[in-house]
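For chain A:
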Amino acid sequence: MTRTTPVLEIEDLHVRYGGSHILQGVDCDVPATGVTALLGRNGVGKTTTLRAIIGLAPRTGRIRLHGREIQRLATARIVRGGIGYVPEDREVFGGLTVEENLRLVDPERGVDAPVVERLFPELVRRRGQRAGTLSGGQQQMVALARVLLRENALLLIDEPTKGLAPKLVTEVADVLAEVSRTTPILLVEQNLPLVRRIADRVVVLDAGQVVHRGAAAELVADVALTRELLGVSMRREGAA
Partner candidate 1 sequence: MINAEAVGWRVGGAQILDDVSLTVGAGELLGIIGPNGAGKSSFVNILSGVTRPSSGRIMLQGKEVTDASATRRARMGLARSFQTSALFDGLTAGENVRLAVQAAGSAVLSPFRGAGSATSEVIDSLLTRVRMPGRARTLARDLSHGDRRKLELAMALASEPAVLLLDEPMAGVSAEDVDGLTEIIGEVRDSGVAVAMVEHHMHVVLGLADRVAVLHHGQLLAVGAPPEVTGDERVQQAYLGEAL
Partner candidate 2 sequence: GSPGQPGAAAGGGTGAAAGGTAGSAYKVGLVYSKSGPLASYGRQYRQGLTAGIDYATKGSGAVAGHQIQITEQDDAGDPAKAVASATDLIGQGNKIIAGSTASGVALQVAPLAKDNKILFISGPAAADAVTGANRYTFRSGRQTYQDVATAGSMLGDVKGKKVTVLAQDSAFGKANVAAVTAVLGSKGATVSSVEVPSAATDLTPFATKVKSAAPDLLFVAWAGANATAMWTTLGQQGVFDSTKVVTGLDIKATHTLFGEVATKIDFLSHFFDGAADNAAYQALDAGLKKQGGSVDLFTNDGFVAGQMIVHALEAGGDDVDEMVTSLEGWKFDGPKGSMEIRAQDHALLQPMFTATLKKDGVNVTPQLGKTLDPATVAPPVTPFK
């Protein structure tokens, strides 16, 4: 791997909610290419990390996007600065139509943007349906399409395949792989086979701290390490 300057640098990131100290000094870089997977057990702070980057969690520490500090900016500014965010619970606008959901980001093209037509033809068919009545998988498509409408310096994607049918998981994996060719992605994912397939690097969190950093292939190869960090082996999972 060539050593380029990272797109995102996180130094000593802390998040506290009242008395509980959720992130306790996270340090990591996201390189300017490929997929970086953020892994960890339930509740270790993966989502919180993404939310802290985007400015949705109360944070201290330093976060730099392309060398520019962003930890004091408001969410909207950060996003306009080039970070796209796909939240864990999809959070589509249920009362708005599919079309309106997309037009929110791209007033001109919306559903008719080439990227949507190519990746999510289902949405084009359902453009007039209220997003709240879409199935879980369909909503995930809206959430993804929404950020892809814009040029991004970095995408933060939180468990995009959660609740998707196997076939769609494959499709989403393909979409992400393709997107990652042009845009770096910081991906939170529980589906280890998918991680193995598209991630270049992994960062593993435990109890609010980074406990492992390295190439994805390395982790996959090391059964003992995988078991220690994540409680399972990637290989066996993949066999299922």
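The candidates came about this way: all candidates are chains of the complex that A comes from, given by their letters.
By our rule, a residue touches a chain if its C-beta (ideal position, glycine included) is under 8 Å from a C-beta of that chain, and two chains touch if they have at least 3 such contacts; residues count from 1.
Please read these numbers as outputs of a predicted model, since none were measured by experiment.
Checking the candidates 1 or 2 against chain A in this complex, the single touching one is 1. Of all residues in chain A, only 17, 20, 40-44, 47, 88-89, 133-138, 140, 159, 162-171, 173, 190-194, 197, 230-232, 237-238, 240 touch candidate 1 in the complex they form.
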